[in-house]
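What you see is the complex with one protein chain gone and the rest in place.
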Amino acid sequence: MPDINLRLLTVHRIKEALQAQVAVGENLLDTHITGIYASDLMSDILAYGKTGSILLTGMNSIQTAVSSYMAEFKAIVFLRGKKPTEDILKFAQGKGLILLTTRTDMYEACIKIAQIDGQLLPGSETAPSLDKEIDVAMHRFNIEGGDFTTAGMISTEIKEILNSIGYEPKLVRRVAISTYEGEMNVVMHAQKGIVTVKASDEEILVNLDDEGKGIPDVEKAMQEGFTTATEEQRALGFGSGMGLPNMKKNADILHVTSEVGKGTHVAMKFIVKK
Amino acid sequence: MKARECNHNWRMIHVAYGYIITEKCSKCEIISTYFTFEDRPPLEEYREGDHYWNVVESAQSFRFDFKCASCGQTEKFEELMGLLMCIGCDKKCEVAKLQEILEKEKTWVYVAFGFLPKASHKQLSAEKIAMLEDFFNRRRNSADSRIKIVSQELVADYSLCYGKVIKDVNMLSLTVPEEGAKQSTSHSGGK
Partner (left out) sequence: MKLQEIIEKLNLQVLTKSEAKNVQGVFISDLLSDVMTSANAGDLWLTVQTHHNIIAVANLVNIAAIVVTHGKKVPEETITLGNRYHVIILSTPKTIFEIASSLNAIGLKSQ
């Protein structure tokens, strides 16, 4: 039997390679990494990021931290000397998300990490099954429109609730990401809104109701590619950031009704597989 | 070397990231823009004088000053909103006409915009535009092509420009963009 000295890639080894500082998570540095993702776009993090990865980015906004958490990343490296602000630090501390900072740029960082002698931890494909009965759990949250610093907080809370109930991680991730998209829409386009979650052992239902400007053409908004808003649409407050196509991809059933000037109602159903 | 004798070698200093906010008045439809470090633009319509402003866009950008690496002279560039590359959308526009002539010599035309509306904001002087042009051309380090920066005085109406000032829009968007966009077939020509 060959002596396999399998060195696994940890956050600590990446930190050393990049000569990075630890902003959050000094005690979590032995965490193993399943993947490396380099991006400045949050939509990509949510769409393509692999659970257990480390993110390399030049984009230091609170939404980077929230997106990373939703995508179940373990750590973020802020490059080119970008420093996380107070709200980012607090969020990361609360979620056990490791934050590193370095002066290195993206290319150098990729090279240095590629040169580390270490293996990525294989991602886990098996999912625990939900073998306990759940009473119907209902939760209701208020969203404040325009408040980008708290945007995503409700979705993260919902994610934690669903995780603690014991739903399968992939399902929780899909629900969390869709709810996050919906929450961001309300924050970006409405005065305020309400999210309700109803979770049972059959299904998880998430409803979002807002008093925003409404969507004039729901059909169109559901189409992928309807992301580049015209000047007119932007002037009315619509456009990129609708998130509907992504929600449609993640939810098993999605219903959207809207009235211009009144608001929008989004209903999502996620089926719990046995 | 005395400042006025110096053939300045400009460098960007005091680089600071922030946001360019674009607002539109719901009554008269004029556009207003400004730079801020505040990441939360007002969500609701607000009144200021005769105008009723609504935020149309918040885009990431940066501001900077110049310092000469040779003589140490500094210049502020607070009045610069950004640079727009002419894409020739309106053949009657003075900038588009200039671009058509200059592109034959591989010179690309950019318009330096101050904040809007023009009447309410200090716009860039010819001297400052020349500094910008000099900085970027030196940095490009190319014998083959150059850029020419012109004043937004040549642009009849920015709101009609198909091109947009260089800035980062939709960075907070969670939607994967352009999945349905047509992919062009690869071009097999060229060297």
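Chains: A and B, in written order; residue numbering restarts at 1 for each.
By definition in this document, a contact is a pair of C-beta atoms (placed from the backbone, for glycine too) under 8 Å apart; a residue touches a chain by one contact, two chains touch by 3 or more.
The shown structure was predicted, so the numbers you read here are calculated from the model rather than taken from an experiment.
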| item | value |
| --- | --- |
| Residue among B:10, B:66 or B:110 touching the omitted chain | B:110 |
| Hidden partner chain, touching residue among A:111, A:138, A:253 or A:271 | A:111 |
| Interface with the unshown chain - residue positions in subunit B | 12, 15, 17, 60-62, 64, 83-85, 87, 103, 106, 108, 110, 136, 139-142, 145, 147, 163-164, 166-168, 171, 177-179, 181-184, 186-191 |
| Sites on subunit A contacted by the missing partner chain, in the whole complex | 36-41, 44, 48, 56, 58-59, 80, 105-108, 110-111, 113-114, 228 |
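FYI, only the chains that are shown with their structure count from here on.
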| item | value |
| --- | --- |
| Whole-Å gap between the CA centroids of subunit A and subunit B | 32 |
| Subunit B contact footprint on subunit A (complex, rising order) | 40-44, 46-47, 59, 61, 63, 67, 145-149, 180-181, 184, 188, 191, 223-225, 227-228, 231, 234-235, 237, 239-246 |
| Touching residues on subunit B, where the partner in the complex is subunit A | 24, 39-40, 42-44, 54, 56-57, 159, 169-181 |
